[in-house]
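Every protein chain but one is kept in place in this view of the complex.
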Amino acid sequence: MNSPILLQPDETFILNVGPQHPATHGVLRVKMEMNGEYIVNAETVIGYIHRMHEKMGELKTYPQFLMNLSRMDYLGALGYSHGHVLLVEKASGIVVPERAEYIRAIMVELNRVASHLFWFGAFVMDLGGFSPLMYALQDREHILDMLESVTGSRLTYCYFRFGGLCNDVDDNFIKAARQFIPRMRKSMKKYHKLVTGNIIFRKRLEGIAPLSKEMCRKYGASSAVARGSGINFDVRKNEPYSVYPEFDFDVPVYHECDSLARYMVRMDEIEQSLRIVEQGLDKLPGGPIMPDKKPKLIKPPVGDYYQAVETARGSFGIRLVSDGGKNPYRLKLRSPTYSNMHLFDEACQGMMIMDALAFMGSLDLVIPEIDR
Amino acid sequence: MVAYFTEIYTGLMSLFIGMGITFKEFFKPTVTVAYPYETLTMSSRYRGHIELVEDEEGNPQCVVCGLCEKACPSDCITLAGEKPEGGKKKVLTKYMLDFTKCSLCGSCVESCSFGAIDFSKEYNLASTKKEDFYFDLLKRLEERKK
Amino acid sequence: MRLTLLNVIVAVVLAIAFAALNAAYLVWAERRGAARIQRRPGPNINGPFGLLQPPLDGIKLMAKQLTIPGGADKIMFITAPVLAMFPAIMSFVTIPFSDSIVAKNMSVGVLMIFAFASMGSMSLLFAGWSSRNKYSMMSSVRAVSQAVAYEIPMLITAITVVMIAGSTDLMEIVHQQSRSFLHWNIFPLLGNSHNILMPFSFLIFFICTLAETNRAPFDLGEAESELVAGFHTEYGSMGFGLFFMGEYANIVIGSCMTTILFLGGWGCPFGLFPGVWWFILKLYLLIATFIWIRWTFPRTTIYGLLNLSWKILIPLSLFNLLFTAGLIKVF
Partner (left out) sequence: MICEKIQLTLSSLFPESAPLPPEPESAGDEKDKKAKSPLPPRQDGLMEREYLVHGYHLDAQVSPAQLVTAVTMLDEAEFFIESITGVDWIKDNQLEVVYDFSRYDFDLCRVVIRTRIDRKSPVVPTITNIYPGANWHERETHDFFGIKFAGHPHLIPLLLPEDADFHPLLKDFKA
């Protein structure tokens, strides 16, 4: 497939993949210069769902911006909120009760499983298999039910507060989560049998779209894109935050650099997230979920703050430039898929279109998160 | 040559395993809910649009402090009140919720220290008209009383 | 049976009715089956078990406007859906459902059906080329290379069966297998050949049928996640409807052929209740497998598909052909 083909520049044509195309999962557009089935050049055009969250961050007060973060990435919303609250707490010196941090970690990990499950289904659907999506959604639905029972919403949560949480978890949630973990593990076995082992699936991914370590570094790739290329990088381990140092979990790393490696990383991550949830439920301390002392008005001191967290899609960074006022002076959201997607233009050159779209699926794109 | 046949064999087997799984799934009961013929009850923390809470006498508990209005990130809430003659407390005269802009973040409910607003459990909100989503919560409260 | 004009008309009308009814209700079956596999109910609102869904869909499609994209080749664009349906219906004419139920048995039945089957890819080529859409064009190019690649192993396997039966007459092929179900061509030990490789032949033929009918996992022509809808992207209304019906009619033809060539046609195991229902039963079991496969597997790639054909199916079927020829010579 990757055989060198004679490229005749005068015989190419432009194929417009998107903004409405089944494989682009939203409004992403890729202008592909094609030679037959082969891609000669690709230019990704983004910004179709750009909402200028950063300006909103400047115009709103700190608490008012809380709910915007979950609108960035609608599949793994809690991870982004986590970064935001951690940053503001760090900047303004709010101490979070331990229980709140544990609950946050549990929620974020459950949300990560939900996000990966959706990605798994959508990815297999990109490859033409429809049923795994439905199975994945069934499992995801359990997570959403649990999250809804705690946070009140199913997708765009507004759950974390500066200093803690808005709701405590109840016994029902803990019971449901404990029941969920073995069920999910059983489902994972099913997925591995149905999809991972499948020869058609493997043939489509093995050796496709190799990304070198160097390329990942030059583009700032993170999450499974980096870890599938043999880079042991997970913000939860490299730059421990919240209560993650308390948990015993592994970072799956694959060295094959291909689409299958990226797939395997995410599938293994589901298991690791389940482990974190399990330990979190075991260790969950009692106590309050909001600190006793909390400033009435959040006004971080003058300065420049940065916080990175590992969301379902990779290393999410958030930078706050504060002038001491009640609005941020500047709020920069570094979205992980923005960097991961950027790889696509260079990496897909010389690929066939169906491999390129499978590769695009393996990047785990959420377009609103790229465009912000 | 051996590798060639092993690959064919393992490949075929993997296909049969996959078909076995879907075969088993075929006989399992369905998991979906046939909305709108059946509906689920919303969880107790479900966040619908906000609704005024009444006290024992059926009057809104709101004291017209305007904190919810300030807390709202999207300026959905407009409220007004006036002091009746001889009364001590302000009485709510108008409470409008522009649900077209609301993102159900719950800032208003949290900001209220009097427990005067709460989330409704309503989710069947569909309309072809934008005007249907400008809620007059005071009117809704009175309708509920009847 | 004497060939009269009336006979032909009745046969064609019946064939069209059979094809259309099958197409309509196979869509229903496919949707219900897929839904069951995915643990959904599927279409269940219109009529009992949603059985009114296909006619209502048909009415909807017919009520729609047939649009022709600007700059499209009009003649080809209109011919293509007709071409998709026509060979399938023509093939029904010569398929023997039982001893007596056959419109016109021909001594070259196998050849005729394969000749019509290869016309199917013409319609895809026409549709893709005339639509003036890059996705459609890529899809039609894929469809043709796929058809070329899969007709070879399919024909070789069919020739193996023809060699065993010693005839290209479909009736004759079934009669050869009719003694007991151990004489079916799929089972090696009794029968004419004693060929232990016949189950593999059956598998090869089945895979080729999947590929020939553009069914998942070989639905590269359609490839909805890559080429939007492939060759019928630009078709709406009954143009799309005909492609849809053509696809299912082709599935029926393919399953009929598999039944006749390998599963003993209307032959029944142990002489139980002989009759046309055995043919129907085998036919629909095969179609169910088609549906089952579609909702289980992801799609192959175009090179994976060609590799499978040229590197695995063609060598194996050629080997089987030679092996069978040797066996026939020996016994």
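Letters A, B and C mark the chains in the order given here, with residues in each chain numbered from 1 onward.
Keep in mind that, in the parts below, a residue touches a chain if its C-beta (ideal position, glycine included) is under 8 Å from a C-beta of that chain, and two chains touch if they have at least 3 such contacts.
Remember, predicted model here, so these are calculated numbers, not experimental data.
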item	value
Which displayed chains the hidden chain touches across the whole complex	A
Chain not shown: contacting residue from A:G36, A:G197, A:G220 or A:P291	A:G220
Touch criterion as defined above, residue of A:G47, A:P182, A:P245 or A:P285 at the omitted chain	A:G47
Absent-chain interface as seen on chain A, which is shown	46-47, 50, 52, 54-55, 58, 87, 90-91, 216-221, 226, 231-233, 237-239, 299, 301-308, 315, 317, 319, 321, 323-324, 329-330, 332, 334, 338-339, 342-343, 346, 371-372
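To be clear about the criterion, only the chains that are shown with their structure count from here on.
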item	value
Centroid-based (C-alpha) most distant chain relative to chain A	C
Central chain of the complex, centres being mean CA coordinates	A
Distance from chain C to chain A - Cα centre to Cα centre, in angstrom	43
Where chain C touches two or more other chains at once, by residue number	37-40, 295-297
Residue list for chain A, restricted to those that touch at least two other chains	131, 135, 138, 194-195, 198, 200
Complex contacts: residues of chain C adjacent to chain A	34, 37-40, 134-135, 138, 141-142, 216-217, 219, 223-226, 228, 295-304
Of chain C, residues touching chain B in the complex	33, 35-41, 44, 203, 292-293, 295-297, 312
Touch list for chain A against partner chain C, complex	1, 13, 15, 21-23, 34, 36-37, 124-131, 134-135, 138, 194-195, 198, 200-201, 203-204, 352-355, 357
